[in-house]
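Of the protein chains in this complex, all but one are displayed in their positions.
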Amino acid sequence: MRKYFPVVKIKYLLSLIFFSLLMATVLSDSLQATNTNKIQPKDTTRIQVKDTTKVHGKDSLNLPVKDSISHVSSDSTIYKRTIFSSEDLRRGERLFFGLVYLGDKSVNCADCHNTRVSDTLNWNPDALEISRKYLEKSSLDLRKVLLKPAGPKMKQVHKGFQLGAEDIVLIKAYMNKFAGIGLKQNKPVITNLLLLIVASILFLLSSIDVVIRKIYKDQRINWAILTVTGIFITWILAINAIAFGRAKGYAPAQPIKFSHAVHAGQNKTDCNYCHYTARTSKTAGIPAGSICLNCHFLVRNGTRSGATEIAKVLKALDDKKPVKWVRIYKLPDFVFFSHEQHVSAGKITCDACHGNVKEMNRLYQVPDLSMGWCIDCHKTRKVNLSNEYYKTYYSDLYDSLKAGKIDSVRVTGIGGRDCGKCHY
Amino acid sequence: MRSSSYISIYFDDEVPMLQAVKKLLDSKEKITDVLSPFPVHGLDEALSIKRSRIPIGGFIFGALGAILAFGFQAWVFTVSYPLIIGGKPFFSIPTFIPITFEMTVLFAGLSMVAAFLIKSRLKPDISFKPVDERITDDRFVILVDTADKESTLNRVKSLLSGIHTLEIR
Amino acid sequence: MKKYWKDIESKKSKEQERRMEKTPEENPLLELFKSNTIDLPASRRDFLKLCGFGLAATAFSSCQSKISKAVPYVIAPPEITPGEAVFYASSYINGNDYCSIIVKTRDGRPIKIEGNPDSGITQGRTSARVQASVLDLYDGGRFHGPMKTGISAGWESIDTEIISKLQKIVEDKGTIVLLTPTVFSPSTKSVIAGFLQKFKGSEWIQYDAISYSAMLEANKTSFGRQVIPDYRFDKADLIVSIGADFLGTWLSPVEYTKQFSSGRDPEHNMNRLIQIESNLSLTGSNADNRIQIKPSQEPAILLNIYKEILKSVENRHIDVPASPVDITEITKKLLSMPGKSIVISGSNVKQVQLIVNDINRLLENIGKTIQFDSYLRTHAALDSNMDMLIGKMKKGAVNALLVYNVNPAYTWYNRNAFTEGLKKVGLTVSLSGTPDETNSLVQYICPDHHYLESWNDAEAKKEHFSLMQPVINQIFDTRQMADTMLKWSGSTMSYYDFIKDYWGGNMMKRQSEYTDPVTFFDRTLQKGIFEPAVAPKVSVEKPGKSASLPFDSILKKTGNNSGKNIIEIVFYETVALGEGRQANNPWLQELPDPVTKICWDNYASVSPAFAKDYNLNDGDFLKLGEVEAPVHIQPGQAYGTIGIALGYGRLKCGKVGDKVGTDVWTMLSSESGNIVYTTKLDQIVKTGRTYIFAQTQTHHSMEGRAFVREAGLTEFRNNPAAGNELHAYNLEHNKSLYKERKYPHHHWGMAIDLSKCTGCANCVIACQAENNVPVVGRVEVQRVHEMHWLRIDRYYTGEEDNPEVVFQPVLCQHCQNAPCENVCPVAATSHSSEGLNQMIYNRCFGTRYCNNNCPYKVRRFNWFNFSGAGTLAGNLRDKEGMTGNLRRMVLNPDVTIRAQGVIEKCSFCVQRIQAAKLKAKYENRALHENEIQTACSQSCPANAIVFGDMNDLKSELSRLINSGRRYNLLEELFTMPSVNYLTKIKNKIL
Partner (left out) sequence: MLQSPLRTPLIEGKKTYRSITSDILNPMMNKAGKFWYLGMTIAGFAMLFGVFMIFWTVWQGIGTWGENRTVGWAFEITTFVWWIGIGHAGTFISAILLLFRQKWRNSINRSAEAMTIFAVICAALFPLIHLGRPLLTFFIFPYPNTRGLWVNFNSPLVWDVFAISTYFTISLVFWYVGLIPDIGTLRDKISKGLKKNIYNFLSFGWKGSARDWHRHKITSIMLAAIATPLVLSVHSIVSMDFASSIVPGWHTTIFPPYFVAGAIFSGFAMVQTLLIITRKAMGLEAYITESHVENMNKILIATGSIVALAYMTEMFMAWYSGVEYEHYAFMNRATGPYWWAYMIMIGCNVVSSQLLWIKKLRKSLVFTFFLSIVINIGMWFERFVIIVTSLHRDYLTSSWTMYKPTIVEFGLLIGTLGIFFTAFLLFIRIFPVISIFEVKSIMKTGDQH
């Protein structure tokens, strides 16, 4: 039956590719549902100026480097330069990425100012932010912030930079360009989709081979492939089906690098201080800018982020433009969930659902917010019937609880499993 | 299942074939198999094939299906997610009956067919080669097991001389 | 209990302005709101859906949930808690309609109107029009800003131009005329007075499309006061109404329904209503006795009653022609209860009203059931003024016409005269907020706010003041009419300050509770109303001797009209649309008429016998003079008469209301200065065209089934279970194999008193507004696809040509043994532990089995994508624009919007139940009495619907359920509904 299946070799090739990919992904721990792989609540504050071990006079590309220090010029005409060749831009880029040795050390801007989308919280503004910010400003402003920084944080970070005027102009030129490009996405090399396609093809080929029985003399190979790919396909389908549209572990970058670990953890701000409507309303509410101002009217400098992030809040207030946060906890619209019910009536603590927010720099979604998750809690959570309301209407339960006839009343015992309590 | 060496006796009708089977068995020849285009009446008895146990398997699986279906429904309505529906009690047996019955039939039916296919080693196989392509048309073949093909052939030929055979080889 | 808004200044704060900018797209509020659709582009279930379409592979890894933004306030407004409703007391004024209301706002947008229970007029109740008015706010067809000859212009330039033109006219000694409906806002009146003073030689003319000018004139003659008295139906034991639809449209129906229904309590006091009329009106449908007459017979009947009463009371005799109907019993009853009856007439003929007045005088009703202490101020316009104005306009004697909120180019009987006259007016300005036929002809448009955006006050009845306040910042670039007038008068004051000043000056002195005008104003604003405890007595002059009545002219009118060929046409207002002001309101257009159950149309009603004689079928088009209208065969229509509704056939009101029905205003005529709402025709011609009505009920008989159980008052007094004998029988015979399930904690239930229900359809719209019920449009109603969760069944009993009418509101009965629950394959409908039948829209996949198995047929299926919440693209069916960004603002965020293909139904307003329970838990207390009210029960003007916990033995509901009148609909099916009905008790003569 060779004519129905001419390219025998492909089979071995595919098997090889598949198994190596499988190993690779299993090892890299990325073989999970789409949204579940982003929980890395690490604090990655990086305040460092790296020393390089590069040979003097050469950058990593082995190109000769001009000694910038010798070209220090106070000529302000340099700063007004507007036309750059592609060579200039490349040099600007290399300067930005610290590939040019300047003086006794190199300055890697990209080390602190991310040029890629990051999964973790980097306190420093990313490259796009600073680029956009300086799009309107001149190179002289950039020079000021690089060489003579004002804020305490900046003074510490931008200490001892030795950049020539031309370098600054070139960095600025690159930054202008970067503002148009934007951050690079970290694309996973091996996607689940690719794996699935490969597995499906293998599965199909092996099924055909089982029936036609021509290529492998030993059918056990086919059965092995069928079993492994079958399990893999089922597993990935099931995992994706369950996670589809769910956002467990969802930890998007926010427009302001707001850290719950700092506010709720270190500064011990009560959740209800900012999310004050949680006690009285269905929604916990995203705090209005004016609430931030309660503290940040005075606190203008953060220990780690400096003034940059706080300045955004102040700017939003000045411009009367609300900060557009990315919403993390989101129930479908056909679910009615009331914070008031759970926080005030049910006396559930915030962390029961939102996890240990006090340790999260970048907030992420802890539960998957599936209906099963809700119901599971309702099945196990005990109700405190001491509220007058319950005493009046659930007197039978209250009395038997007091008399010790029953040991507890669960939420399901007072209708916590009724469909119409949440869906209407 | 097929021994390495056998002789085939061809007929074009089931009556002489049945006679031949009887004669061969009477003379203690070992009949590996009888191949026919349709189930020949009386052949089972002649070959004294034991009644298949497929129905027993069907019964067991049917019972399993019934228990699973009933148990599952009862579990769903009383333990997993009890819902008040139409004022009925959570555990209301009548409503579980239809599905229990259907699952019984499904389990029994599929298990019997599966047993049949497995026992008869029937499976999709593109490289299958029949013993003789005429068997499924109008040929009846008795396969006689043999160690020594030559002598058995002669023995069988003489044994079946009075019966209308087409070919013995 | 309720949070009423009180912080005035923050109302004007910048944040609010920002929140409600002109372009709704940029509004964070809207953005939050937009997410209120059932399915987002990639919801979890889509995954399996896509699997179903074989797209599973492409769905992986490429599928990330859409990023949704959470946009907070920049500065949190103190009076708004996101996700919590805030209530503001205000007033509803639309033309002559008035209602004291409480507006429910969510996140800064009004979404529901409730009645203000403190009001002495409407007493916390509303009408369908009031309920629907919130939707008018979100009508994108309203004027978006000032315009000059159809082109947008700025307020400043327009102001300058108009002011200079007005001043020029004053300098030239010209005439400026301000044309408004009856204005009953004291502050506005004061503003207008200022305007008239500023522009010398200007006139103010009030014009009401539906005229009561004959009554005003007659009252002037009879009582010396040109006002509409304060009718007290609650004090009357016998009401005789001749063609006055006081429960539906006449004067102040909400107030009258409340009064009337308070006298429909068979256990205690029971009044009697006798209706003598041509059309089967809502009032006629509720009458204990109803007599059909031709309109031309009205005077003769009244004269005969008058004659008998005169004979009996004053022992005088007058000669009148014989009455076409037997009135002896009516007269006897009237005479037997002096001071405890009301005789009213809907006629706009002065002489008729004079007789009515004299009858009431003779029956000693004046001062008792007809009072003048707090007379009605909502109707004060005289038709003759309008006649005069048009005469002047035609002569070119009017130099400027400022039209506000009236639409004579549509509602005036001789509209050609008006439009021709308008051409001769030098300056024409419209101050109305919505487009209409009149302001399509004017030069300048200076649009008014919607009333929910306005400051105002009102004195609907003498010494019954109320305030109107904005509950949302203006959506469009509009300006309140009073502000415009103030501006033109040269005042720099805003109308809000003007009102405060006015109240400080005029209202303060009427009370003694507050000494500080600011506190007084704020407290009043919070309460919404101000009704000074002691009303000054107004003496009524005794009318003169009855001999002064000009009988001759009346008799001439009576004439001999018994000829068969003379067909009389009676024009009336519908309960939903009235004179047609709210014609662009899809809710009202789709509201089935209480009696005919037809929506999206008007029609020529004829009696069955008449239809037979003239060989007419339902839907045949008739040529009536100039206009064409389809025939509707209406049992109860007087033989030889045709009833046809005004307010339809508009051409310039907007997308929804244009070209709906037939415009018949031009068929009206004027007689001795008053508009006559009847006319006569020699013949009718069938055009051959036919039509199918959008009618929600097409079978009108109960077929002998005991849906509505009735009994006479005497039978009832003898046996409280009279007419309800089946209930005991069913209780005894209904048996189940299963043990009855108990709901020990809460068991929500409802009682509907059919004796009280007038069928006014307020609850239908209240439910629609509360529960986001979609509008489907005329074609879909014709295809029996209407969506109302609550409908009012109307049945005729008795003879076909003179039927009695019964109403029965039917909503989900929340059966304990619910047939629908058993059959749903996916358990999308089940019972809650509180006795509610729950419908889970997101679980439903639309087999419609539940609806088939529902004996009450209260489940509604989303036949198409009416709401825009479906998953598939390009299949929206929203002819009426209800899913546009602006219209969607009216949706209640607590109620899911249902997608295409799911069943929906009444939930007993479970969102309100949940909210009230939560509030009780939060405040650590038991529920208050009547704390939980469904939308229908809360606004029912007749108090016919009572909601509550059936386990609460002290509640009003329990009292009603234990009454002998209680039964369940189709109780023989043993569905055990939680909705209980109380038998209808009638108080017939004989």
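Going by the order they are written in, the chains are A, B and C; count residues from 1 in each one.
The rule is simple: contacts are C-beta pairs under 8 Å (C-beta built on N, C-alpha and C of every residue); 3 or more make two chains touch, one makes a residue touch a chain.
All figures in this text were calculated on a predicted structure; none of them were measured in a lab.
Student: Please work out which displayed chains the absent chain touches and list them by label.
Tutor: The omitted chain makes contact with A, B, C across the full complex.
Student: Hey, which of C:786, C:804, C:880 or C:952 is the one touching the hidden chain?
Tutor: Selected residue, touching the omitted chain: C:786.
Student: For the chain left off this view, which of C:848, C:928 or C:988 is in contact with it?
Tutor: C:848
Student: Touching the hidden chain in the complete assembly: which of C:903, C:946, C:961 or C:979 does that?
Tutor: Selected residue, touching the omitted chain: C:903.
Student: Tell me, which residues in chain C touch the chain that this view leaves out?
Tutor: These residues touch the chain not displayed: 45, 48-49, 52-53, 697-705, 707, 780, 783-786, 791, 793-795, 808, 810, 819, 821-827, 830, 843-849, 851-853, 855-857, 860-865, 870-872, 874-875, 877, 899-903, 969-970, 973.
Student: Which residues does chain A use to touch the chain missing from this display?
Tutor: 1, 211, 242, 368, 370-373, 375-376
Student: Just checking the interface: what residues of chain B touch the absent partner chain?
Tutor: That gives, for chain B, the contact residues 12, 33-41, 43-44, 47, 49, 51-52, 54-55, 58, 62, 72-73, 76-77, 80-81, 83, 85-86, 88, 92, 95-96, 98-99, 101-103, 105-106, 108-110, 112-113, 115-117, 119-128, 130-131, 133-138.
Note that in this section only the chains that are shown with their structure count from here on.
Student: So using the touch definition from the top, which pair is joined by more C-beta contacts, A-B or A-C?
Tutor: The comparison resolves to A-C.
Student: Round to the nearest whole Å and give the separation of the Cα centres of chain A and chain C.
Tutor: 54
Student: Can you list every residue of chain C that touches 2 or more other chains, as numbers and ranges?
Tutor: 827, 830, 832-833
Student: Could you tell me which residues belong to chain A and also touch two or more other chains?
Tutor: Residues 419 of chain A touch two or more partner chains.
Student: Using the touch definition from the top, list the residues of chain B that touch chain A in their complex.
Tutor: 81-83, 124-127
Student: Could you pull out which chain B residues touch chain C in their complex?
Tutor: 83-89, 92
Student: Quick check: in the complex, which residue numbers of chain A touch chain C?
Tutor: 34-35, 191-193, 196-197, 200, 236-237, 240-241, 244-247, 250, 252, 277, 280-283, 285-291, 316-317, 320-327, 330, 332-334, 336, 338, 340-341, 344-345, 387-390, 392-394, 396, 414-415, 418-421, 423-424
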